[in-house]
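Presented below is the structure to which this report refers.
With one protein chain removed, the remaining protein chains of the complex are shown where they sit.
Right, chain A next:
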């Protein structure tokens, strides 16, 4: 690689600046060149509207601390704002976490009063959740049995697309992401009615959790996506 070849290529696009970074050089050199280049061209973006900046790091891993540093450098110029930092590389730890959130965990038991079942990924429970029992999953919850207790789907990072499906839907409380809904009806009446295979999802238009028959809920965009994995 010749010394004249730039480590950072700046490209101007309609929607802002794109910084393409060299993959092989030292990160230290990259930071130095970034500072130099931005300082050299400072008259280009001194005035006018805020320009969004996209960084393409290619096959270079950028740690969270490095991300912060890059943002700090760019934000030191008034009219620049970091939109996205793209990298083709993620750590094994992150991919393991991601994988755990995507798997379906099958469990066959009754969740009784006072018991808490909390898993990463989608929960496939064969058995009931009794009143006073709690199930929670970072993904969706599918219950082959009666849901009479508390269920929390999309619990980790406020996933609004998560759904809760149960053969018999008689929950005391439902939680999807950060939205909670509860049942106001009398407990004894609740236990006498039966509803078969219902699905709870978050209707973002009204910001409330809605319970519907599974096939009716299937028509909703977010649910068909969620059920694909089954």
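Structural remarks
We take it that contacts are C-beta pairs under 8 Å (C-beta built on N, C-alpha and C of every residue); 3 or more make two chains touch, one makes a residue touch a chain; residues count from 1.
The rule is simple: contacts and distances are computed from a predicted model.
Remark: of the listed names "Ferrous iron transport protein A", "Septum site-determining protein MinD", "YprB ribonuclease H-like domain-containing protein" or "Protoheme IX farnesyltransferase", the one matching the undisplayed chain in UniProt is "Septum site-determining protein MinD". Among A:110, A:156 or A:214, the one in contact with the hidden chain is A:110.
Where chain A meets the chain that is not shown, the touching residues are 110, 112-115, 128, 130-133, 146, 148, 187-188, 191-192.
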